[in-house]
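Removed from the display is one protein chain of the complex; every other protein chain stays in position.
Order of writing sets the labels: A, B and C. Residues in every chain begin at 1.
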Amino acid sequence: MPSSASREITYREAVREAMVGAMRNDPEVFLMGEDVGVYGGAFGVSRGMVEEFGEDRVVDTPISEAGYVGLCTGAALMGMRPIAELQFSDFITHCMDQLVNQAAKIRYMFGGEGSVPMVVRTPGGAGTGAAAQHSQSLEAWFVHVPGLKVVMPSTPYDAKGLLLSAIDDQNTVLFYEHKLLYNRKEEVPDEPYRVPIGEARVSREGEDVTIATAGLMHHYALEAADALSGKGVEAEVVDLRTLSPMDHGSIARSVEKTGRLVVVEEDVKTAGWGAEVISRIVEGESFYALDRAPARVAAADVPIPYNRSLETYIRPTPEKVVDAVQSLLDARVGVYA
Amino acid sequence: MPSSASREITYREAVREAMVGAMRNDPEVFLMGEDVGVYGGAFGVSRGMVEEFGEDRVVDTPISEAGYVGLCTGAALMGMRPIAELQFSDFITHCMDQLVNQAAKIRYMFGGEGSVPMVVRTPGGAGTGAAAQHSQSLEAWFVHVPGLKVVMPSTPYDAKGLLLSAIDDQNTVLFYEHKLLYNRKEEVPDEPYRVPIGEARVSREGEDVTIATAGLMHHYALEAADALSGKGVEAEVVDLRTLSPMDHGSIARSVEKTGRLVVVEEDVKTAGWGAEVISRIVEGESFYALDRAPARVAAADVPIPYNRSLETYIRPTPEKVVDAVQSLLDARVGVYA
Amino acid sequence: MQDNGNRVELLKKMLLSRTFDEKVNDLYAEGKVHGTAHFYVGQESVAIGAIAALREGDVITSTHRGHGHAIAFGLDVDRMAAELLGQATGYCHGKGGSMHIADVRAGMLGANGIVGGSMGIACGAGWAFKHRGQDHAVLCFFGEGAANEGIFHESLNLAAIWKLPVVFLCENNQYGMSMSVKKATAVENISDRATAYGMPGVTVSGAELDEVHDAAAEALERARAGEGPTLLEAITYRYLGHSKSDANLYRTREEIAMWRKRDPIQRFAVKLEEEGLLKEEEWRTLEEQSKRRIEEAFEKAQNQPDPKPESALEDVYA
Partner (left out) sequence: MQDNGNRVELLKKMLLSRTFDEKVNDLYAEGKVHGTAHFYVGQESVAIGAIAALREGDVITSTHRGHGHAIAFGLDVDRMAAELLGQATGYCHGKGGSMHIADVRAGMLGANGIVGGSMGIACGAGWAFKHRGQDHAVLCFFGEGAANEGIFHESLNLAAIWKLPVVFLCENNQYGMSMSVKKATAVENISDRATAYGMPGVTVSGAELDEVHDAAAEALERARAGEGPTLLEAITYRYLGHSKSDANLYRTREEIAMWRKRDPIQRFAVKLEEEGLLKEEEWRTLEEQSKRRIEEAFEKAQNQPDPKPESALEDVYA
């Protein structure tokens, strides 16, 4: 961590600070999305930015996700550094062609002669009562698409550092924020700094079980780890921070030590990115280090329901993480949470 | 298998026969897609159908994938039985909102009051030199979406029986065909019959290793199994047939017997559906039945290249399956194919 | 044009819609409702005027701003209130909330949280009518913001080439969330876009229930007669913020005040008075009835049991 001055700011402010810093520094960086201007974005992330940078660099768009993500793809191909915001990550269904068939593949299809240095920022996740079309966690789709990078910071510090790295990156980076993280505060340096894309972080050390996670779930994992500690179980928590490229090495090292693995992810369990974490671990030498079947704590395989108690019922919670770890230790296989 | 008369027909004809049978039987079934009429579809699957059923039931559409898949969603909500064809499965990026935010979720969002009995047929896969935008295998995305079913038949017999089941089904079913399977021939009964959605099939028995697979890869797995047999290794091959809901029970039963698992899938390895297969097996009691780390043989994590030898280099092949099984048996961990 | 009894009913429906949304707005302010909702206050004449032109068997598709459409179509405010409170007795048994209220069997094919999300669905309903040889029509509501989504373009083109019985009713309330239609498009009227599909385009004042009604009736007639779709635009305005988090920075108080002066409910009430269908003193009664009805709906809803948690795992597949 750089030694410069720092103060407590929110995750929202950290994201904004990264954008503002990058835009002051490089006239080719711009932000484009629905209501990012005077409204400040649906979650207030860009509040105040249009006042500083003007409507040509903080650009309100019509409701045309394919169009403006396509535009940003083209601008990036021309060497600009667009940041596109999707108001809710569920709307990414509208610009899949631009992201998957164009942005992700252009470099490869063109034999390396061209690249698309674009960042697509978007808030994912549930827990806000916004129901099935405004609560999804679809990041696993993009982990499955070569040519894209996928970042999902869990803290203000990482949000700022990873966003600056994403803007620098020569490739298209999907930057997943979380509605329930925006108000989270932490000390963050004033100065710009980079958190490297593709490096996980061990945020808590422990001997008994490895919990691999990312995003909001990282905090649930830490809560669970505290609760487990009270019961004599010490969990090691690995915050992936980047889902693609995935730093499975860090998880493997932890698993070699603990011999147990629980993945905590917010997306629906079946074919989520947690399955990739598990697969990478069991495919390698770490398979032989595991003395228990690994387990996933994830959302149930259902759309997100509106009612608050139904929503809680199907989402991962710290309690479910505790339960999963305990059944792993007590019985031989985890609960299917 | 029903005892009625049968003859050898191609996979293409089997798909057509299912559609024709369903359309003769039920006036509410129709086929809609780009060039499905007089052109007969890009791969000739619907050739001759418009002549029998007319342009109102075998419907050429403008190049508007979101529009006509949305239309089919609405027609299905009204109780019709649409079959939408996407010319290449890569174009599914255009109708993700219709599929994921509408068709898959309508029933749940409406509290069970409504359903979308639609089939979306589309040819996936590589091996034809069609490069990055016409060769993808993106079915894992839909395995990750609750509310959708995903079917991927490997034989003419299953193609006919599964398509009839899909048309009967009250839910939206993605029906993945494969360009390289269309000309494959097999005995298929004249009569209509159903292959149940959600049931895997053990297509070859063996004691030494379980190969779980689907679609075109099923044939590669069988070829590999034959080659392995010559080397004294007997593989059991499980053809999933349906990817969602996934019949992991059949795989688990096989793994309990063989103690080894190799998944063969055509999609890119990272976060493909093979990761889900592996995870389901290692999360359960079968973890303790495995005496080797499981392995995946999949496409490399790159877009599909044009050049034939590059394409072959990054795709799964029977030889790569043989190698993966052998390194699993010889060494303690598989190759990362 | 409706008969006299009917016209007072229309006024009542507008009042009910407004009271419903004002109540929900209050409940949000008090933190008593979960999630978010979008209010129809100011636009009532559009849904209620257009839906009055429907016949038995016709269907509608709605939007994120759908309470008014639902009430106009005759949905029960008890079950709507229950849905907003997440109760098992709500239209979606607590699974959908404000943005997914639907009654498919009755012909209300659903609110939709995706801007433009129901335009393809509307075409599909039209397709079903056409292919079953039924002379029903589909009324598809959407906002002027949705007219910039690709699905608008694809849907209108499909409806046009296949002469589907769909009336596309654009509620041009001047803004998406914050972006004004003047910035978001380069046309005078959204209905100008009808040209691109070879269909008629009509713009009416949304504040005039009768204007909306008559234009909708005509377009629905064309649709039922097999003459194809129409793009109908009603110029209207939403009084409240886009949703609960809106600080209204993108428009002026004066603008809001100006539109409130042309209030569609007031105007229609005055008209009914002039027509001798309503006495001044009846007006207060209607307002009170409406308030009572809505209070009652939310009270009932509040006292209902929560859905069983395990029900969250049901209804994914049929």
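Here is the rule we use: a contact is a pair of C-beta atoms (placed from the backbone, for glycine too) under 8 Å apart; a residue touches a chain by one contact, two chains touch by 3 or more.
Since the structure is predicted, the reported quantities are computational estimates derived from the model, not experimental observations.
Novice: When the whole complex is taken into account, which chains on show are touched by the absent chain?
Specialist: Counted over the whole complex, the chain not pictured touches A, B, C.
Novice: Of C:F152, C:F268 or C:F298, which sits in contact with the chain we cannot see?
Specialist: Checking the options C:F152, C:F268 or C:F298, the one contacting the hidden chain is C:F152.
Novice: From the list B:R121, B:H134, B:H218 or B:R296, pick the residue that touches the absent chain.
Specialist: Here the residue in touch with the unshown chain is B:H134.
Novice: Identify the residue among C:L11, C:A37, C:A160 or C:V316 that touches the chain left out of the display.
Specialist: In the complete complex, the chain left out is touched by residue C:A160.
Novice: Determine which one of B:V202, B:A227 or B:A300 touches the chain that has been left out.
Specialist: Per the contact definition at the top, the residue touching the missing chain is B:A300.
Novice: For chain A, which residues reach the chain that was dropped from this view?
Specialist: Given the touch definition above, chain A has residues 30, 56, 61-62, 64, 66-80, 82, 97-98, 101-102, 106-115, 117, 146-147, 149, 170-171 touching the missing chain.
Novice: Considering the whole complex rather than only what is displayed, give the residues of chain B touching the chain that is not shown.
Specialist: Residues of chain B in touch with the missing chain: 34-35, 37-40, 42, 60-67, 87, 90-91, 94, 128-134, 300-303, 305-311, 313-314.
Novice: What is the set of chain C residues that contact the non-displayed chain in the whole complex?
Specialist: Touching the missing chain: residues 148-154, 157, 160-161, 183-187, 192-193, 195-199.
Please note the rule applied: only the chains that are shown with their structure count from here on.
Novice: What is the distance in Å between the mean C-alpha positions of chain A and chain B?
Specialist: Chain centroid spacing, chain A to chain B, equals 30 Å.
Novice: What are the residues of chain C that contact at least two other chains?
Specialist: Residues 92, 94-96, 100, 112-114, 117, 150, 316.
Novice: For chain B, jot down the residues that touch at least 2 other chains.
Specialist: 97, 101, 108-109, 146-147
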